[in-house]
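One protein chain omitted, others in place.
For reference, chains read A and B in written order, and residue numbers begin at 1 within each chain.
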Amino acid sequence: MRKIVLSALAALTLTAGAAQAAGNAPKPEAQDWTFNGLFGNYDEAQLKRGFQIYREVCGGCHSLRLVAYRNLEAIGFTKDEIKEIAAEYELPAGPNEDGEILEDGELRMRSAKPFDKFVPPFANEMAAKAGNGGALPPDLSLMNKSRVSGPDYVYALLTGYLEEAPEGVEIPDGMYYNKYFPGHQISMAPPLDAETVEYEDGTEPTLENHAKDIVAFMNWAAAPELEERKSLGIKVMLFLILLTAMFYALKKRIWADVH
Amino acid sequence: MSDVTWKNPVIKWVDSRLPVFSMLHHSTAGYPTPKNLNYWWNFGSLALTVLVIMILTGIFLVMNYVPHTSMAFDSVERIMRDVNYGWLIRYLHMNGASMFFIVVYIHMFRALYYGSYRAPREILWFVGLAIYLAMMATGFLGYVLPWGQMSFWGATVITNLFSAIPLIGDPIVTWLWGGYSVDNPTLNRFFSLHYLLPFVIAALVGVHLWALHVVKSSNPLGVEMKTESDSIPFHPYYTIKDLYGVGLFMIFFLAFVFWAPDFLGHPDNYIEANPMVTPPHIVPEWYYLPFYAILRAFTADAFIYQPFSLLFITPKLAGVIAMFGAIIILFFLPWLDRSKVRSAKFRPLYQGFFWIFVIDCFVLGYVGAKPAEGVLVVVGQWATLYYFAHILVFIPLLGMFEKTKPVPDSIASAVTKAAKTEEA
Partner (left out) sequence: MAETAANPAAESVGEDGETRRDFLLLATSAVGVVGTGLAVWPFVDSMNPSADVLALASTEVDLSAIEEGQSITVTWRGKPVFVRYRTEAEIAEAKKDDGAALIEVQKDADRVQKEQWLVMVGVCTHLGCIPLGQKATDPKGEYGGWFCPCHGSHYDTSGRIRKGPAPKNLEVPPYTFIDDATIKIG
């Protein structure tokens, strides 16, 4: 009990220390996103490119556990294409009719179906840490919503690596210097560069484009309802403005004899 | 009893057995309301509107929410992604909570400015404060349910406060937790209580309206209604004005829901609760920030703490006492404020103090949002002292010594006078 109280208080005081580190990370630059603004939307082609990057690069270490393969229909894939994409991944099949979970000494697996959530790259947290030098690559489903200025921050981070740490700053082996990551030391090696992915639609492969596309894809993963939300918002607001104006006119009439 | 005779036979039949229609008439078309109410008087009906929205959206969220630590976070994400219009219901509920507090704070500040808590409206004020306390509890419990990082750590920090109570503090905290830390038993009971309290609030609102209907509304002049020419019937004048107010409010509210639904929240709550990792800054939702600042202001070396140390009260306990005390002292306002004049409209000195008090509340809120370091520590201590000084010292003194402006005889005379001076 006392331990918990002390650790809670310690946490509060430690915030001072952590705040210093976080305070040193500069504010990420505001980018132009198609999904910003009153009429924000997603560019389907961009989301497809972003998905390609996730598939070929990020998905090797980062899970996307809140997104299901069937959700990819919103990006423009057909039901058959989705079946094929899902079938590339395997997950534990559970016990067979005789109650066995193993087959030939290995866990029984089945290929993923459209209704499955994205299969994580590692079976569990411990395996993920073991495969990444002790650091846990976070799930990316809500990354854009779980950071202040999410999309801008993630973009800044992906493009904010420096080959050499600045004067006087020591970066231990296995870590990398990033301008925008709190504390500036990040375990993830720069995941993107101009050659990361070959785009199928002819978009120019640059670090900036790759970063833009993956961030847009991650925004869709975090907020798939965005387009419906904003377009419904326009309709609702116009309706409300009309109704409120009518209320106002009625109010003025009814109050005419009092004023 | 009823001052209306009903012509419709069906209505007559029902009403003679249960006077619902007479009651409805008595509180609307037959209810006298001051004719000079301004738009600051809309916020009561706005609060009721938000309460209804919160209960409605809450009930539908519960249809899909799972109150178990292993599933809570994911069940909320399922609502956001898979349930038809789930994102809308969730964002309405999340932003509605903020709107509820915005509306109620304005409603309370209105009372402070116009002296609406003064006799004969003391009980109305008390019931209002009870509603406010119930809202604070409901909001705290509800924020834990999504089981994000802030949910978990906010719950940990606030429940830990009770350990400050001497002798019985620790057993109380264990009892609250149902275990040795915030965990599944805590989440489950918070869910039960979060579902219960809004209905307690609804009952209190019923009492609040009953108390109001006995003493009738105050008004910007602070002069009671005396004759018929002072009043107009609530329906249709204030029903339509309230509807218009609701329209304006909904535009404000829905702008957040549709375009900035996470603006008033904290990004850390989109990370699932992890008892092994403390977020860099634990912050409550904005509507608790001033109280959070007051709580944190009492450190061992703070000047405001020294009187408490003489009484052998720990800094933590002092903070807790001050935090709750900040609301408790509001109960005494009707007796602290002894001014002959009710409304700030005729109290120019009090007006100035009122606005400084409002600024002080914002300062406290700002301090509560930031880490407790640097110059903000001292600012927080002085802002805390000022809060208590305003209520406990300045208001009584102003009441005794302020030179007030002359108060009109009646609402009607003031309204006609205003009309006459306009024509001139």
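Here is the rule we go by: a residue touches a chain if its C-beta (ideal position, glycine included) is under 8 Å from a C-beta of that chain, and two chains touch if they have at least 3 such contacts.
Remember, it's a predicted structure, so these values are computed and weren't measured experimentally.
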### Query
Among the chains included here, which ones are touched by the excluded chain in the whole complex?
A, B
### Message
For the chain left out of this view, which of B:Pro233, B:Pro275 or B:Pro396 touches it?
### Response
B:Pro233
### Query
Taking the full complex into account, what residues of subunit B touch the chain not shown?
3, 29-30, 32, 56, 60, 63-64, 78, 81-86, 88-89, 228, 231-233, 236
### Query
Contacts of subunit A with the missing chain: which residues?
68, 70, 114-115, 239-240, 242-243, 246-247, 249-250, 253-254, 257
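Everything below uses one rule, namely that only the chains that are shown with their structure count from here on.
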### Task
Please give the residue numbers of subunit A that touch subunit B in the complex, ascending.
1, 4-5, 7-8, 11-12, 14-16, 18-19, 22, 38, 66, 71, 141-142, 145-148, 150, 182, 222, 224-225, 229-230, 232-233, 236-237, 240-241, 243-244, 247-248, 250-251, 254-255, 258
### Message
Please output the residues of subunit B touching subunit A within their complex, sorted ascending.
### Response
35, 74, 77, 80-81, 87-88, 91, 153, 156-157, 160, 163, 170, 173-174, 180-181, 232, 236-237, 240-241, 243-244, 247-248, 250-251, 254-255, 257-259, 261-262, 267-268, 270-271, 278, 280-282, 371-373
